[in-house]
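As you look at this complex, bear in mind that one protein chain is not there, while each of the others sits in place.
For chain A:
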Amino acid sequence: MPEIKVTPLGAGQDVGRSCILVSIGGKNIMLDCGMHMGYNDDRRFPDFSYITQNGRLTDFLDCVIISHFHLDHCGALPYMSEMVGYDGPIYMTHPTKAICPILLEDFRKITVDKKGETNFFTSQMIKDCMKKVIPLNLHQTVQVDDELEIKAYYAGHVLGAAMVHIKVGSESVVYTGDYNMTPDRHLGAAWIDKCRPDILISESTYATTIRDSKRCRERDFLKKVHESIERGGKVLIPVFALGRAQELCILLETFWERMNLKAPIYFSTGLTEKANHYYKLFITWTNQKIRKTFVQRNMFEFKHIKAFDRSYADNPGPMVVFATPGMLHAGQSLQIFKKWAGNEKNMVIMPGYCVQGTIGHKILNGQRKLEMEGRATLDVKLQVEYMSFSAHADAKGIMQLIRMAEPRNMLLVHGEAVKMEFLKGKIEQEFSIDCYMPANGETTTVTTNPSVPVDISLNLLKREMALGGPLPDPKKPRTMHGTLIMKENSLKLVSSEQALKELGLNEHQLRFTCHVQLQDPHSDADTLHRIYTHLKSVLKGYTIQHLPDGTVIVESIVIKVSSSTEDSNTKVLLLSWSYQVQIGPHSTLKKVIVT
């Protein structure tokens, strides 16, 4: 039986450094090639030595597919392609291809320039790597080689995020990457055909959560910002440069527009501006509202949001500032936070997850006195709010996707093991399909039952149609006669005559014969005649012929009479019939004659 093997090198029962190997129909595919944020050593990147101990990966992989531009999905790409060595095709969507290098370059700068690491990929390597990338369009079927084809579906999550459908022959796998089933302010919801893949590899970040309605969250967020602004306070929103930041920007921008507010909104410069440029370009990847209105006005051309300058932080009056990074651990957001922390009118809104040890984590935890470097302490008087704007599918969303795609097997990655366990149980219970959750390096094997396509000759089909009922009933299988020819890797079902002709074989006829002994004193000819008359009287409705050469033919059964060599009274009756009649009328005949 053919098998599909799935081995996560990263993201197996874990979040981070997504990298999943799939071998399907003799093809090896790498899905995502990410890095782990939590490590600074070798564990940062997936263990490519799993594929081969030495040498390049090109011989072992048919293609690499990157689902979206987050570093935990594409961070190890230059390392793999340039340092380990891979020259095959890399597929990603257009926006991913555009934004990915910016993030990689930023990542490189931080690790090399700031932390001073050596033996890291260089800018040139990023460029070289990007040259190998083949861009994908949504719903475009790309033929990687003769047998392997891939197709991208919209995944929400971030700009350009895609789910991929990988197909070899009749076997197929869908990899979701990260996806979001609820639309947000700038992106739509993930969608997929009823493509019935053999395996659906899904992320499961929120395997145990059913989220509240998005609107409540948005409303709360806007209300808090609005109230604070009306009080004359300043609002700090620490964000990571891409993804949520844009959503929040749109949210605030439209709110400002609607409510006719005048307080300035600032966006810390740098990376974001470049990325915003791409958001403006890839309008087709955004949600309905932005797509429909961009002719009048591109929503990403912000009217109220301006670039931030360090000096603005001291300006009097209300303002809203988006600043990086999102966990308040360094950089601009921290600087601003320090300036504003003392005033209770101000507010900081944390729109996402904060790692333990960061200031973001501390203040969310309710700490009101922070120790800064140099033994100084900082009184936190400003209000601290938490607002989740994470764009992963929740448990309901995952179930919804399963319902949409109707997979035969399910495989969970990109989540915590405990939570996966829960979801796995649910999936098995609801859909009664197998669900797997391999750990890193663990291989899951799924046997498939591929249907084998066979060409059938039209004549044969028509003949069969003519024989049978009015229409082929799709629910009932039907048997038919024909010859299966396997030739040069293709299968054909043809009529036997044609098969003989094609293969250059002679037709052999199979005849069944049997001898029946009778005690009859008459001569051979008389006996035959008597049999003939008897049959005529008994078998009405059959054509019975008495041929001059001493045979009686009933339909296609031949009867001959000869005398036994020992006893002339014992007549030997020779019956002979062809294979086709075997099932048919001969039994009756036999019965008749015997009696």
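Here is the rule we go by: a residue touches a chain if its C-beta (ideal position, glycine included) is under 8 Å from a C-beta of that chain, and two chains touch if they have at least 3 such contacts; residues count from 1.
Note that in this section contacts and distances are computed from a predicted model.
UniProt records the chain missing from this view under the protein name "Integrator complex subunit 4", selected from "Integrator complex subunit 4", "Enoyl reductase (ER) domain-containing protein", "Translation initiation factor eIF2B subunit gamma" or "Elongator complex protein 5".
Of the options A:47, A:147, A:220 or A:434, the residue whose C-beta touches the omitted chain is A:220. Residue A:418 is the one among A:110, A:307, A:372 or A:418 that touches the chain not shown.
Interface note: of A:305, A:364, A:380 or A:413, the residue touching the hidden chain in the full complex is A:364.
Annotation: of A:143, A:288, A:377 or A:519, A:288 touches the absent chain (contact as defined above).
In the complete assembly, the contact with the undisplayed chain comes from A:211, out of A:43, A:211 or A:530. Across the interface with the omitted chain, chain A contributes residues 182-183, 185, 188-189, 191-194, 206, 208-220, 222-223, 226, 254, 257-260, 287-289, 350, 352-353, 356, 364-365, 386-390, 394-396, 399-400, 403-404, 418-419, 422, 425-426, 430-431, 469-472, 474-475.
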